[in-house]
Structures are given as structure tokens and as C-alpha cells.
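Note that this complex is displayed minus one protein chain, with the remaining chains in position.
Chains here go by letter, A and B, matching the order in which they are written, and residues are numbered from 1 within each.
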Amino acid sequence: MFAQQLINALSLGSVYALFALGFTLIFGVLGVINLAHGAVFMVGAYAALQAVVLAELPIWAALVIAFIISGLVGLAIDILVLSPLRKRDAPHLIPMIATIGVAIMLNSAAQGLFGADTLRFPPGVVPDGSIEAGGLHITAVEIGIIALTIVIMVVLLLGLRRTSIGKALRAVAESPRAAALLGIDVEGLFRKTSFVAAALGGVAGVLISLYANAVYPLMGQPMLHKGIAVIILGGMGDIRGALIGGLFLGFAEVFAVAYIGSTMRDAVAFGLLFLILLVRPTGLFGKANERKA
Amino acid sequence: MLELTSISKSFGGLKVLDDVNLTVPQGSIFGLIGPNGAGKTTVFNLITGLIPPTSGTITFDGADLAGLPPHRITRLGIARTFQNIRIFKEMSLLENVLVGRHRHIDYGVISMLFSLPDYRAQEAAARTRAYELLDWVGLGGKAHEIADTLSYGEQRRLEIARALATEPHLLLLDEPVAGMNPAEKTELMKAVRAINERGYTVFLIEHDMRFVMGLCEQVAVLNFGRIITCDKPEAVRNNPDVIEAYLGRDDDANTRERA
Partner (left out) sequence: MDAFLLWFDEFWAVYSNLVLTLGINALLALSIWLTLACGVLALANAAFMGIGAYAGALATLNYDSPFALSIGVAMVAPSLVALAIGLPVLRLGGVYLAMATLGFGEVVRVVILNTESITGGALGLNGIPQYTQWWHVLLALVIVIFVLARLHRSKTGRAFEAIKVDETAASLMGVDLRANKLLAFVLGAAIAGLAGALNAHLTFFIGPQEYGFDRGVEILTMAILGGVTSIIGPIIGAVFLTLLPELLRGLADFRLIVNGFILVAVVLFLPNGLWDPARFRRWFGSGR
């Protein structure tokens, strides 16, 4: 029972981490709380569903398509909305409000195009294999989620540490102005970050829609709330923090449901968040240096 | 009136101030000079309670300032200006100065809601005083303009008027002539002297040697977080340690002023 809970927590936590990864990237690099990240997550899920249903593509190809389409949406948000606000040097609240507008647009566009109903992947698309071992039950989807999260995490962390783009990104996260003085193409990096962050959000959307086998227009909203909790837990703008915070939340939720009761599940994320902020104003794993978004 | 006793301040292991002792006598114009990065502004931040000292004590009129939040320290009678002007840009000059009057205006909720005589009298008195202070710094004619539209020198003078509005006994000026042209400097020098003659003690940090030497009765020199001397201006000017600390720093000062 306990080991089974561990596995459930691990897969749930992985999805949270994957979602929060893009969220935290945008905050860390662009300094924007992107409230459209939940909508981008939803776009990824619909893109994969359409790829599977209309084009009858296998699920791995659908994942690639979701990656690209949600990435492009993220890019569009940056070019059309965030970039003009940056040029104007708008106060930090303003880009956040703009992303609320974007989220409303995307969510209602999905509703208009695909209806408000919950859609499901056709049978046979979702790999339904599972492993039974020592009383444990692990589905293929769970394995996929955990593996993919680990791979993406490793690639990102290595990329940030080893590549020149990674170094430039870290410089920009420290101080966009100083980075620009060093000759770094800051705008270009913002674009790339927007693409990658949204693409990762889209992939997370596909994974969770496979996990729950449900795709609906507002599916990103509860995730967005969780994502906020995760990046606060993990420290805002910190990639490892997103992983730790995501897993932490996954474990807290699963064990709260198992040992306290299912109605308390949603209270856990925000109750924790609230308490932690009171004790540690920059998050559980956050560094003391507070960057004002 | 103000006394710093063996004040030290470290930021993450880096010692910015090291065993600083200073006494600012009542009624004087006291100057603190030193090269860039010597820790001058840190001294003001400590006095005004924005940051706590690592060790040492600060007393003002005999009262220990340790642990007091900035607004309490202001209420004890210390006011300051900032090196990088921090006026309330979107407010009018009058409103800026009225904010400084904050703790001197005292009326109840009912008076405020229904504009009772008490409220009107207090607001009127605050305005009268605000106009007067703006006159002191030569901005009386611009009371209703938005602060953002002022020139650099005018903004500095507005900041001084706003600080005076808190009715301090001690006025801290953080590089008051930075970025000013010679004419503005002369004008400000006159203004500061006039303020001092009205009974305010002035403690100023400055980069501009001529300004400090022409104005202050006593000058302390801070270099790498340590006070190297504290004396009359002429004595400081001829002190070999000071000359060494400032050697080759002149152009540095110039670039800062243009910035």
C-alpha cells in the first residue's frame, strides 16, 4: 500500500514538476507570472488529441506536435503581448494581467472550437500496458510520465550548465540589463525561453490528459493553481526548485488523500503554500535574494 | 546629538563598515566624504533604520535607535534625502511635502469623513507649512506642478523640503549636489546654509570636495569602511592619508556626476 502510494505520488509529482518547469522558466528569465501557462497546457492536450483523432498519428508523434504547437503559442504570446510591454517597461503587474486576457482567449477559443465537453482519447491510443510486481501496479503511462520528466529535467539542467545558451540564460536571469551590456541577445533569449517553456507546458498537458484520459477547455486552470504553489514551494525561477516543489506537492497530495481524506487534497497545496510563505517569505527552497518580478 | 559608536556592517561576509565612530554636534553642518564604495550611504541607511548594523550602537539625543523601524526614527527627528532622488514623482510638489507632514496632522475618522473644522484647520495648517517649506527651497511658485516635471536640481531641493516637513532636528543629505551644474550647486549651498541657520543640524555625504569644504564645520573621511580622520576642513584637506585616498579619484568623481 505504502509503496503503491509512493509510485502514485511520483507520477503525479512529475506532472506537476513538468508543468511548473515552464512556468518557472518564464518567471526566472522574463520576470513574468504567466497566468496563460495553464491555457498553453490545455492547447498541448488538444493538439495531441487532434493529431491522434484526425491524423491518426501515434502517441509519440502527437507529443511532438503538441510540443511544437504549444511552443508556437508561447512564442506568439511573447511577440504580440509580452515584448511590447517589456519595451514600455511596464510595472510587473501589467504583463500578468495581460496573460489573464490571453488565457481567457485561449480557453474560450478551445470551448468554441471543440465544445465544453470532456473529450477522451480513442481506445488503443493510450498505452494500456502495466507492470504488476510484488502487489504494485504501475501503468505504462505512469512509467512514461516519470521517464519523460527525468529526461527533460536532465537535458534542461545539463543544457543550462554546459551550453553557451544556458550561460547566457543564467546571465539574463540575474540581470537582463547587464546581460544586454555583455552583448547577449536578450530579446532572442526571451523568445527561445517563451517557446521552450510553453512547449514543456504543452507536453505536460498531453501527459496529464493521458493519465486522466480527459481533455477539456478549462483543464489548465486547476493545474495553474498547482503550478503557482509549486514554484513558490520550490523558490521562484529555480529549475531544480520546480522539480523538488512538484514532487513535494505530489507526495503531499497523495499522502493527504490516503491518510486524511480525499476532500483535503486541494487544501494541501495551498495550505502548505500559505504556511510556508509565512515562515519563509521566499519559498521553501528559495534563495534569500528576492527578485521582484 | 547623533552618535555612532563602533559601528560595523557586513554584507554576506564583506565588511562595508569597520568600527566607525562619529559624533555629529548639535547645530553644526557635518560632512562625511570618501571615495566611491567607501560605505557612505550605508552609514545613512543604518542611521535611518533601513538596515541593522552588524555591531555597534547609534544614539540620537541620547535615545538608542537599535531595532526601531524607519518611521519611528523619523518621528524622533531624523530626516534624509537620497543620492538617487526618491521623490513621489506622480504627486504634486505640495502633495510631496504634505506626505512629510504626515505625523504632524492629527484628526479623527469622523472629522476626516465630514470635513469638520478640526480636519479643515489641520489640513490648512499643513498646507501653510508646506508652502513655507517650498519657499525656503525656492520652489514656492511651483507648488501645484507634478514633481516629475521638475529639473534635476529642483527635484533635489523638493526632496529637502519634503524632509524638512517631518520637522527633523537632524537633516541627512545624501550627495545633495550630485548631477548639478555649478550654478545649481551654489544655489543649493546657500539653501543648506540658510537651513542650518534656522537651527537644523545638517549631516551631509558628499563627493564634491569644494562643496563640502565650503560648507561644513567638521569633515570626516571614510575610506574602505574606516574613518581615517575627522577634523576641520583645512586640516582634512592637508591630511596625507586623505590625499592618498582621493589620489586619481577626481575623474571618477566627474564621471559619476555626469551619469
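Everything below uses one rule, namely that a contact is a pair of C-beta atoms (placed from the backbone, for glycine too) under 8 Å apart; a residue touches a chain by one contact, two chains touch by 3 or more.
Keep in mind that this is a model prediction, so the values were computed, not measured.
Novice: Specify the residue from the set A:3, A:55 or A:94 that touches the hidden chain.
Specialist: Only one of A:3, A:55 or A:94 touches the chain omitted from view, namely A:94.
Novice: With respect to the chain omitted from the figure, which of A:8, A:70 or A:107 is a touching residue?
Specialist: That would be A:107, which touches the missing chain.
Novice: Just checking the interface: what residues of chain B touch the absent partner chain?
Specialist: So the residues of chain B touching the missing chain come out as 48, 50, 69-71, 74-75, 79-80, 82, 86-92, 95, 98-103, 105, 107, 112-113, 115, 119, 126, 144, 146, 162-163, 165-166.
Novice: What residue numbers in chain A mark contact with the hidden partner chain?
Specialist: Touch with the absent chain occurs at residues 33, 35, 81, 84-85, 88, 90, 92-94, 97-98, 100-109, 111-112, 221, 224-225, 228-229, 232, 236, 263-264, 266-267, 269-271, 273-274, 277-278, 281-283, 290, 292-293.
One rule holds in what follows: only the chains that are shown with their structure count from here on.
Novice: For chain A versus chain B, what separation do you get between their C-alpha means, in angstrom?
Specialist: Going by mean C-alpha positions, chain A sits 48 Å from chain B.
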